[in-house]
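Our next item is chain A:
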Amino acid sequence: MADKKFGAYICKGCGIGERLNANQLASVATKEGKMAFAKQHDFLCNSEGVAMIQADINAGEVNHLMIAGCSKRAKMEAFNFDNVVMSRANLREGVIWVRPDTDEAKETTQEMANDYIRMACAEVRYMNLPSSSNEQNLTGHLLVVGGGITGLTSALEAAKAGYNVTLVEKSDKLGGVSGQLYKRIPNRAPFKDPQENSVVDLIAKVEANSKIKVYLSSIVAKTEGAPGRFKVEIAAESGPTTTETIGAIVQASGFKPYDANQLPHLGFGKSPDVVDQLGLELLAREANGGAIKRPSDGKEVKSVVFVQCAGQRGNKEGYLPYCSGHCCLTSVKQAMYFKDANPNIDTAIIYTDLRTPGAGGEDFYRSGQDKGVTFTKGKVSEVSPNGSNLAVKFKDLILDEEVNLETDLVVLATGMVPNSGVDIEAIPIAIEEVEGEPKKPVSDVIEFPVKGSVLNLDYRQGADMPQLVHGFTDSHFICFPYETRRTGIYAAGPVRRPMDGFQAMEDATGATLKAIQVIENSALGRAAHPRSGDLSYPKFRKEGCTQCKRCTVECPFGAINEDEKRYPFFNEARCRRCGICMGACPVRVISFENYSVETVGQAIKAVDIPDEFSEKPRILVLACENDAYPAIDMAGMNHIEYSAFVRIIPVRCLGSVNTIWITDALNSGYDGVMLMGCRKDGDYQCHFVKGSELAHIRTSKIDDTLKGLNLETERVQTLEVAITDIQRIPQLINEMAATIEKIGMSPFKF
Partner candidate 1 sequence: MPRQYSFYPGCSSQKGASSSNYQRSVETMCSVLDIQLNDIPDWNCCSASIGYSGGGELPRIALSARNLALSEQAHPDQDVVATCAACWLATREANERLQHDAQIMTETNQALAEAGLSVKANKKIRHMVEVLVEDIGYAEISSKVKKPLEGIKIAGYVGCQTNRPFGIAGESFENPVYLDNLIAALGADPVKNYEKKVSCCGGALAFSEPEKSQALIKDILQAAVDNGANMLVTPCPVCQMNTEVYQDQINQTYGTNFKIPVVYYSTLMDIAFGKSAKEAALDGQIIKAKQLEDLASK
Partner candidate 2 sequence: MTATEKYRNNFLQEVIANVEEGEWVRMCMQCGVCSGSCPLGPHWEHPPQEIFMMIRANKRQEVLSSSSMWYCTSCYNCIARCPRGLPITHIMHGLAHYGRKLGVAPKELPTIKFSMLFWENLVQKGRVNELKLGLRLYFMNGFMNGIKTALKMQKIGLGMFLTKRMTPMEMLGGHGCKDAKGLQAILKKAQQIEDAKTVKQG
């Protein structure tokens, strides 16, 4: 880009003009902030004001803008200019709306505003327009791992949208578990009867589709690269391996049924007439609408008992702690297999909570009752062979009595166990160098394919996606179900969360959209969620790097590998632009063009620090821009006052905070520093998963630094706040101000 041309625009609207001395602000911008000019405007965000700025840009007057007015969260659409960099000084929500309109307050309020001008000017001076990494290239080609109902759906939906698909299935045929079902739970009104199993058509459609290439009896032996340029090795059981270039990956590796042999007290293994739900599907397929016969002696089943939650929803040893979600509906469906063939067959479903949610679920339950299926709230304690029959011992919770009943067949509604591959958190890959030997990159150390791995990622942080709970590779975010921690790789179906076939199809369709989206965006160098569209990415100075590996280890998204010389290798399209690597780097060689150690560091230094005796302390707040900063903004909108001594800087994530900023701040005379990030525990709310947690760990070490400087440890606080802490944050700020008043001003003022 041509040489930097700085210009300041100061809005006087919304009371800024009345409450502050705009001329003073302007002169601060030009004299101290080194802006070439500072234009004042009564109403900068209206079409005329915006047109003025655009005209300056077009005329080549300015390409680095400092806009002073409302918060950077306000009027984003208006102040949205191409090919320039911009910083914004928050004088409305950040100054006049949080300060009383009184004469005594006037001076400190003006000082506050002046500082924000200084900070914004400093920031923009050190910002650059993100330049392309030239790494991107478009590969409109999806890899789908798994040929069950989820994978088949994903492949078809992607093809329908015009993308090529490679589908890899480890077994010798498509269809997965769903393919083994006799019929399916209905997904259309009136939700009364089991529905024909459509997986067959699905398979036919996939096989007929010219955009879809299927590999059977094959696995993904190695995956390297990044969205838009994955190199995937597909190894066939028979030996040959193929390598394909892939844009994005949908992991539809499905589940395996819970091993019912762990339930001897429920008779499994003791009698062939105790089957699990999949076992019953087999019997139903054999009967094919006729009388279902029991395995032991081929006798037509006249009575059947379904035991819900078998080996599930319990903390017993070997039980699955979760509910598999589909089993109630599946048992209703299976009871119908019997009732539809012969209404006189006795079918009892023993449940504790009948879980048939939604419109279709409840209709199907009602239809089951209508067909004469008996539903009993009870707890089964034992199933045992009794002569040619089975004895079921259970407590009927409604009639409040222990019951022993005999039946021909027992079906155990057991749960789903996800095929998530290796648990990378459980077995961290050991790559510590052996004495004397030369350092090796990960890929040389690890043997691919890794035993039990689904994706065989050649990633610094392990071969598969991180798991969340109970072995599922789910997203932790309620509002962002597809946010995996491996950009461009999306889990779908029961590997993500227990679900039935139709939910899996819906899920596959959603995951496929995200895969397509990442392909389109990585091709333009645009970041994926949550900083969607961000064009900046980490630039690093190799010379300074000490190969400490902090960045490669701490990146929550496994974006950074190590090259053959053990230097970090940044994969742009895997990067989420959170800046956690920048915060991690002890030698500060990692930065973004528009967000760097300098942009923030200089803004901190730009603040005017009054001398020790002024009784005007300065408190620096580094606030997460996703939660803490919006909360502070809303405090402004609600006109909640807080100390005039505070100076707030939004950061991409608390994890991007480099401790140098804190030590610099203290050295340059700040009296206190507050770091505000998101909740960090198991229910973390950090949008970058580990950022807040890492920041807490890093700053926990700051105490020594403080002691070294002879400063009280209270001067630096690391806090968890939420976006709803609109009242709490001002309190925290004021408490900090009070603390400073108590322990006195910092001696480091020059």
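Criterion: contacts are C-beta pairs under 8 Å (C-beta built on N, C-alpha and C of every residue); 3 or more make two chains touch, one makes a residue touch a chain; residues count from 1.
In picking the candidates, the idea was that all candidates are chains of the complex that A comes from, given by their letters.
Bear in mind that the values here come from a model prediction, so they are computed numbers and not experimental data.
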Looking at this complex, which of 1 or 2 sits next to chain A and touches it? 2
What part of chain A is in contact with candidate 2 in the complex they form? 303, 305, 344, 346, 348, 354, 365-366, 369-370, 372-377, 386, 389, 391, 396, 398-399, 403-406
